[in-house]
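Okay, handing you the structure first.
Yeah, one chain of the complex is gone here, protein chain that is, but the others are all in their spots.
A and B are the chain letters, set down in written order, and residue numbers restart from 1 in every chain.
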Amino acid sequence: MPTISSPPELRQASPMTDPTSTSAATQPAGPHRYARRARHWSALLWVAPAFATYAAFVLYPMFQSVQYSFYHWDGIGPATPAGLDNWKAIFTQPELLHSVAHAFVLIIFYTVLPVGLGLVAAALIRELRPGPFNTTARVMLFIPQVLPLVAAGIAWTWMYSSDGLVNQVLRAVGLDQHTRAWLGDFTFALPAVGVIGVWVMLGFCTVLLLAGIGKIDPSLYEAARIDGAGRISEFLAVTLPGLRRELVVCTTFTMIAALASFDIIQISTQGGPGYQTMVPGVQIYRLTFLQQHVGQASALAVFLAALVLVVIWPIQRLGREK
Amino acid sequence: MTTSAIADRLTRTGILLALMLFAIVPLLSMLTTALAAPGSTPQGLSWPSDPHWHNFVDAWSAANFLALFRSSTLIVIGVVPATVAMATAAGYALAQLTVPFGNAIYGLLLVGLTLPVEALITPLYYNLRAMGLLGTRLAIVLPLIGLLMPFGVFWMRAHFLGAEPALTEAAKVDGANNWQTFRRIHLPLATSAWSALSVLFFLATWNQYLLPLVLVDDPAKRTVAGGLGAFQGQYGTDIVLLCAGSLLIILPSLVIFLIFQRNFVKALLQGAVK
Partner (left out) sequence: MRSLTQYRGTVRLAAVAAAGALLVAGCAPGGSADAGPEPSKPATTGVGSEPVTLKLLVTSGVDVPFFTALGKLFHAKYGNVTVKVESQDYAALTTNIAHILAGSNVPDLVRVPQFGNLIKDHLLTNLDPYAKAYGWDKWPQSQFATTRVGPDGKQRGTGSLYGAGPGFGLTGIYYNKTLAQRIGMTRPPATVAEFEQLLAKAKDAGMQPIMINGKDGGSVYPLQNLVMSYADDAQAVQDWTYAKPGARIDDPATVKAATTLQRWGHAGYLPADVNDIDQTRAPAAFVKGTGVFFPSGNWQAPGLDKAGAGRFGFFLFPPGEAGGPSYAMTASSSLAIPAKSTNAAAAAAFLDFVQTDPQARQDTVTLGGLVPAGPSDAPAPTAPAGSAVAATVSAFQALLKSNGLVGFMADATASIHVNSLVPQTQLLLAGKTSPEAYAAKVQSDYERDLGR
């Protein structure tokens, strides 16, 4: 899901958005005070249904995950206390540690490459005249975002197979010796899965950055041109800073997708060959249902959630500096 | 135009075309494979000399397509209106009304934006089992409402922060209470925001895979993505049938997107970077 970004700057003065203002400060004194307070508490009713469902199906399970992580449990029988064993295992068991490392590798493919290529694509589309080619470009690039990730996994697994398109192209250009079963190869399986991520995320980043470029004041470009800036310096001085917010959104969204990835890996490699493409998402699923180590799964799950926050935090901070 | 400008133009168009091709090629490769002879192993991308269009008919029944589609629609009907309604009300309240503990509530909701669903899947499984809901569509609908809520509240709150205070004042002068102000004035003005949100929620629900996989065993009661996963598990080795079935299953989303693509993309960008 798309995530955090900044609210409109224009509302800074409003008491509604300034969290430091307390309700007391805005309350008038006098006979209306009782009516005001009653109206305040009724405001909770507006929020109650939303918060209640959220608390029941997100917050409460999250606390339960934390709770489970301190037990050994197979999910059906009784649970035995485990102390910090499950947590220690995350750092001592190589499979668990490596799956976290793989998730970070995926960030290169889910975030760095799509943002980079997206900037290129957005810049290129921006220069096109409005018309059928312009629309077609946007639409085509965005299609991968619309499909379920499962479909992306299926399509690319077929393309990567020994008889698939990738090897076919290699043979066609005479690079026969480089053909291989990509998803079964120890060196190339993880990057191959990463490319699927590029495919899925590219359209999203392109369209987002395109909209962002559209919001940049053209007079800034004029000023840069007058100053004699070339293409690259214009890009660095005007475009990039102007895209700050879009870049934050893009990076946050794609990083979360990388760290929490499940669908694509489950469909294409199930974590193999060996443990080469194992990621925390798939690991948690396996630990819970195949191995029935619910405590260990929960510890890894809470660790993953904390990891996401730790990774997103600096991006959000960076995006906020003015 | 000078030659270098033409060359420049060509390179740029070339790069763009390459990226577009990259985006579309996996689907093309699935299409040509779907048309190959049943049970065969085609070589990469090659249009078969004798396209077997009836493979799609076979895949239709093998994938139990109608049931999948119906199930997904039911789940969407269960999730989207409820979530949008609750999120809109909450967003308005957090933006325009003074809610006691409003900061804490909103802060807690924000945490949910970054929570990976895998962190919750284990307790959700046991909770839903205790409630006796495992295997029913409700098992997908209820958690999904909870999971989508943070984004919904964030989105609608961001929109309502921009609500014109003068309108609210005018309404109050006329004697309207909060609810009436909301319903008659601000809600209609928010139409583009909540319709965009509905589109996003539709996509998120339709393409949801992990929740149905874990909570519902019967593929006919899952979402389209969940059903596709089960289809792959059963027919994974018959690549022709798999491609035909996959294409069938993603076709509705693709068609809807192509028809509404202008609104789709606009919807996505509308509030993403307010």
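Some notes on this structure:
Note that in this section a contact is a pair of C-beta atoms (placed from the backbone, for glycine too) under 8 Å apart; a residue touches a chain by one contact, two chains touch by 3 or more.
A quick note: this is a predicted structure, and the numbers were derived from the prediction, not measured.
Screening A:N134, A:Q168 or A:Q316 against the full complex identifies A:Q316 as the residue touching the chain left out.
From the options A:G75, A:P191 or A:G242, the residue with contact to the unseen chain in the full assembly is A:G75.
The hidden chain makes contact, of the residues B:L17, B:L110 or B:L167, with B:L110. Mapped onto chain A, the interface with the missing chain covers residues 4, 6-7, 17-20, 63-64, 66-68, 70-81, 161-162, 180-181, 183-186, 270-275, 285-286, 289-292, 294, 316, 320. Annotation for chain B: contacts to the undisplayed chain at residues 103-104, 106-108, 110-111, 125-126, 129, 132, 134-136, 214, 217-218, 230, 233-237.
The definition used in the following text is that only the chains that are shown with their structure count from here on.
Rounded to whole angstrom units, the spacing between the C-alpha centres of chain A and chain B is 15. Chain A contributes residues 1-8, 10-11, 14, 16-17, 19, 23, 26, 39-44, 46-47, 49-51, 53-62, 64-65, 68, 75, 117, 120-121, 124-125, 127-128, 135-144, 146-152, 154-156, 158-159, 161, 163-169, 199, 202-203, 207-208, 211-212, 245-246, 249, 256, 259-260, 262-263, 266-267, 280-281, 284-285, 288-289, 294, 297-298, 301-302, 304-305, 308-309, 312 to its touches with chain B in the complex. Residue ranges on chain B touching chain A, taken from their complex, read 12-13, 15-16, 19-20, 22-27, 29-30, 33, 41-46, 86-87, 89-90, 92-100, 102-103, 105, 108-110, 112-127, 142-143, 145-154, 158, 161-162, 165, 178, 200, 203-204, 206-207, 209-210, 214, 224-225, 228-229, 232, 239, 242-243, 246, 249-250, 253-254, 257-258, 261-262, 264-265, 268-269, 272-274.
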